[in-house]
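With one protein chain withheld, the remaining protein chains of the complex are depicted in position.
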Amino acid sequence: MIQLAWLIPVLPLAAAFFIALFGHRTTGKGDRVGIGAMSIAFLLSVGVLLDTMGGARWAQHLTWAIHGDLVLNLGFQVDPLAAVMLVVVTVVSLMVHIFSVGYMHGDVRYKRYYAVLSLFTASMLGLVISDNLLFLFVFWELMGLCSYLLIGHYFEERANVHAANKAFLTTRVGDVGMFVGIMLLFAAGGTFRFDELAARIADGSFALPVLAVAAILLFIGPVGKSAQFPLHVWLPDAMAGPTPASALIHAATMVAAGVYLVARGYALFAPVPQALEVVAWVGAFTALFAATIALVMEDIKKVLAYSTISQLGFMVAALGVGAYTAAVFHLMTHAFFKALLFLASGSVIHAVHTQNMHQMGGLFKKLPVTGWVWLIGAGALIGIPPLSGFWSKEEILLDAWHHHPAIFWTLVAAAALTAFYTTRATYLTFFGTPRDKHAYDHAHEGGRVMTYPLMILGVLAAVSGFVASPLAGFVYFGEPHHASFDPFVFGVATAVWVLGVGLALAIYKYNLVSRRAIIQVFYPIWVVLKRRYYIDDVYQYVFVRGMIGLALVSAWFDRHVIDLIVNAVGWIGRKVSEYVDEFDRGVVDGIVNGIGGAFVVGSRVLRQVQTGFVQSYMLVLFLGLLAGLAILVIGG
Amino acid sequence: MPVDGSLQLILPEILLAAAGMVVLAAGLTWKTSRAPGVLALLGIAAAGAALYTNVWGATAELWSRTVVVDGFANLFKAIFLVVAALTVLVSMEYVQRNGIPAGEFYALLLLATVGMVFMAGSLNLLTIYLGLECLSLASYAMAGMLRRNPKSTEASLKYILIGAISSGVVLFGMSLLFGAAGSTHLTDIARALAGSGELAPVAVAGMMFLIAGFGVKMAAVPFHMWAPDVYHGSPAPVAAFLITASEAAAFGAALRIFMVGLPALADEWRTVFIVLAVISMTVGNITAILQTNVRRMLAYSAVAQAGYIMVGLAVASDRAVSAMLYYLIAYAFMTIGAFAVVILLGRQHPSEEINDFRGLGQRSPLFALALTIFLLSLIGIPPTAGFFGKFYLIQAAVGANLTWLAVVMMINSVISIPYYWGVVRTMYLRDAEEKAPLSVPAGVRWAAVIGLAGTLVLGLFPDAVVQIVSAVHVVPTWLWTAF
Partner (left out) sequence: MLLSALVFIPLLGAILLAFFPKERESAIRGYALVVSLIPAVLVYLIWQQMDFSQSAMQLVIQRDWIPSLGISYKLGVDGISFPLIAVSALVLPLSILASFTIKHRVKEFFLWMLVLQTAIYGVFTALDYFLFFIFFEASLVPMYFIIGIWGGPRKEYASLKFFIYTLLGSAIMLVGILALYLGSGLRTFDVQVLAQQANLAPTLQWWIFLAFFAGFAVKVPIFPFHTWLPDAHVEAPTGGSMILAGILLKTGTYGFFRFMLPTFPDAAQAFSPVLAVLGIVGIIYGALAAMGQNDLKKMVAYSSISHMGYVVLGVAAMTPMSLNGAMFVNVSHGIISPLLFFVVASVIYDRTHTRMMDQMSGLFTKIPVAASLTAFAAFANLGLPGMAGFPGEFFTFVGSFPVYTTLVVLAAALGLVTTAGYHLWMMQRVLMGKPTGEELPDISGRELVVAAPLMICIVLLGILPGIALRLFNEPIAVLAARLGGM
């Protein structure tokens, strides 16, 4: 089965093209094709994973480009890390594909949606099995395109287009850093391949400072794609896209790619502690920072968006502290429970046609399936044992505690906030009294096409944590390891989530403290959080306006300065021409009259030539002759 | 030397002069018909045939060293004959339409040609002067041939006045040289000047006068001021003839005088010609930009072109002379061709403003295309004769370490684009009120076609002509060895 691994990205890719070109001629406008391709890809992935667990490996390449003697290959490989990711991506994507049949029903751009969805998945799968930075970058960028198209799906609204542009451009900023990093690595190592780069590092071909700079530059890419601070701004806005697409972006593809890149290129980071330190702090800070914003969001998808940023921060921090296996583990569990939460929120939105949690409430009765799976997802997100999130988060915290206590405490704080905002969102959405009677009355579950994917993901979100041990022995960097249980860490983790959940319930369920009072007390902080720390505003004013301003200045400069020079040359030429012309015709005449025509006195013939010009012609002639003589005599 | 043999060698001149007489006589009988023109053509053809069969390839000096026959002279004779023939072609209908006495007109044309031929075929200052006068007097008369047109009369009068002065200047210069060297023969002058240093200032002054005098005929700045008036006022075929043939004659004579007679003063006259070349092309081009009248524009263009050609004199190497000769030939074709189209349009728009060319691209695609190619050639854009001529000239200049002069020339050719190309733009980009196709007299058509063929063939396959012009020597080395 493993030798068919190349089919896994190719199938959805072919599906994407097929849907784009012929989708409107097929039944279901292409959704069947997409789902079919994804199903096969999923089955293949499972087969590949099984083979891989049995010790099989696969690598293949095609010549892509030749420069002199240097051959660049289109190379692919499957190793345990890739195999795990393949399954995660295909399963989530398949669920999204199926769910979308219900959610996107009747959409004007239904065909386009499915084409992009397939292409998106294909890109991620291609990225996963790339054996070199070049192709990883290629698929990375393609995902940028797909996210742009999906986020801008409802492009009639200017705001959605802005969100799409923002996503593309912000991640592109990260890509530039990554691109420079790739160039630096290539210049120093002469290859794009991960294994060769690792070998060069191992044999000491790299100067450590170069490697450090390259690693940090490379990390800017994931900062953009995985929405880490300070390039996280695109992700919450990316909620403008259809909700199932958000699930895909936030769980299995786009944002996972960043974490995956660091994991895949871990050999570059591992020898440079400085780089790891940067990675760890960016991750930890982001985890906490995003969690604070999630506290005050009213849009259910925005809460999940900031939660995604925060959880990605956990993974990045884990990589930074050396918890490679834990990071990949959390990437996997998060993919399941976050996809679940997003699809569940999609189900809610589908039912009530609003995203504002303050207009929901009490939906558990109306949407029992959605409610239950949401609870599983939320539990996993909070880290309630034995749900999947608990295991992976516990591993991260364990490793952090052992390697970097400061990171550990930051993550713990983030975990507490996570518990709070998750509980808040859950309560506001599903419990309490319905705040929008009309929406509540019309709410109902989507068809089976929507509930089944939710249930499947619910199961995965619940049980996927149990693979921790085999996974750790399977996906690892350096020595395989599995941190042993630490009662202190467990205790702290349990304490904080209990605290967070309790506090949230105290406020939102039992109204022990009035929300209004809290806002009044913490008003300045509340405003700052509401405005997302003003980062978006600063970017808007400094970078976006700055760039447009610079562009307008450049355009003006081109038209009015550089071109002016060109036109001025022409204008001066014309002016000179006018003067010479005038001189040629008449000025000399004045001189002649001034001199009194002494030179041609008494010439009646000339007087009869009414124009008098001939006199001047002759004068010039003789002046020229005299000048020539004078020059020659003086010069000679 | 046997008399009949020597007569053989100037048979073309004799035939031309005789044809002139015949045409004059014929003109008395056929005042308005084309017969005199046809006769003139036949005369030119006969002269051409004589040139080809009797003279081509020969070298000799005849009649007390007053007339010389060599490749250089023969080449110029050929040029003059071709130009004269083309001028006759474009004149046929023009003369008839404007009521110009045909017999006189063609007779004068032939006489002027005889004068030019003698100018080129001599190493003796006296003969050169005689040829010049013969040419000049005929030209003055021709310039005033449109008797009912005050502009033409004015042009003629101005031309006479300036021409008289320039003749005087030339003659004065010649006498100074004679005083310095004791001979009117160029080889003697060269030998005399080479030996003695103290006579130099007189010779230099003589040289300067000659430059000024011939400068008038070449229309080099600052001796050019008559040119726009004359080229504008005189009958169009006459203007074409003067711009090409008369200018070429002046250059031919100058080449002989300076290169054969004054090699000792080469540094001086080269410097003067460099200066004249630069200011001529620059002033000519810049002034031409503003002209709204085609003929005035072409007049200033002629000034500029004279500047280009003068680069050959300024460089004065063998290669430069070849290039110059090449350019003169090319220039003849493209200018006469351009004038043919101007004459064609002049039938409908006697004012000959550039604006009158509007829509010519639609009305007469062939002639518009032809004029476009002539103008391209005048600018110096391949694949035309003008381009190769400039290429050749620049090559000579660069080869003589006068790269800056070559650059000045190229920049000048760019400066010239707006006015030359302005005509093209008018022809193709502007629409005319009148859409009817132009009727084309046969003579004009043929002149344009020959001009076009010449321009393109010289541009695309220049090798034959290059070989001819590079085989020509200004300095008659065969004469040298005879001493």
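Should a chain be cited, it is by its letter among A and B, assigned in written order, with residues numbered from 1 in that chain.
The working rule: contacts are C-beta pairs under 8 Å (C-beta built on N, C-alpha and C of every residue); 3 or more make two chains touch, one makes a residue touch a chain.
Values in this document were obtained by computation on a predicted structure and should not be read as measured data.
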| item | value |
| --- | --- |
| Chain not shown, its touching partners among those shown | A, B |
| Contact residue for the chain not shown (choose from A:Ala207, A:Val521, A:Leu552 or A:Ile572) | A:Leu552 |
| Hidden-chain contact residue, picked from the options B:Gly103, B:Gly252, B:Gly361 or B:Pro476 | B:Gly361 |
| Option from A:Met1, A:Ala14, A:Met53 or A:Val138 whose C-beta touches the chain left out | A:Val138 |
| Selected residue (touches chain absent from view) among B:Leu42, B:Ile279 or B:Ile417 | B:Ile417 |
| Interface residues of chain A (partner: the chain not displayed) | 63-70, 134, 137-139, 141-142, 145, 148, 152, 155-156, 158, 161-162, 164-165, 168-169, 172-173, 175-176, 179-180, 182-184, 186-187, 547-548, 550-558, 562-563, 566, 570 |
| Contact set of chain B toward the excluded chain (per top definition) | 361-362, 365, 372, 376, 379, 381-383, 387, 391-392, 394-395, 398-399, 403, 406-407, 410-411, 413-414, 417-418, 421, 425, 428-429, 461-463, 466-467, 470 |
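The rule we apply is simple: only the chains that are shown with their structure count from here on.
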| item | value |
| --- | --- |
| Length of the line joining the C-alpha centres of chain A and chain B, rounded to whole Å | 75 |
| Complex interface listing, chain A residues touching chain B | 570, 573-574, 576-578, 580-581, 584, 605-606, 609, 611, 613-614, 616-618, 620-621, 623-625, 628-629, 631-633, 635-636 |
| Contacting residues of chain B [partner chain A, same complex] | 154, 157-158, 161-162, 165-166, 169, 200-201, 204-205, 208-209, 211-212, 215-216, 221-223, 225-226, 228-229, 268, 271-272, 283, 286-287, 289-290, 415, 418 |
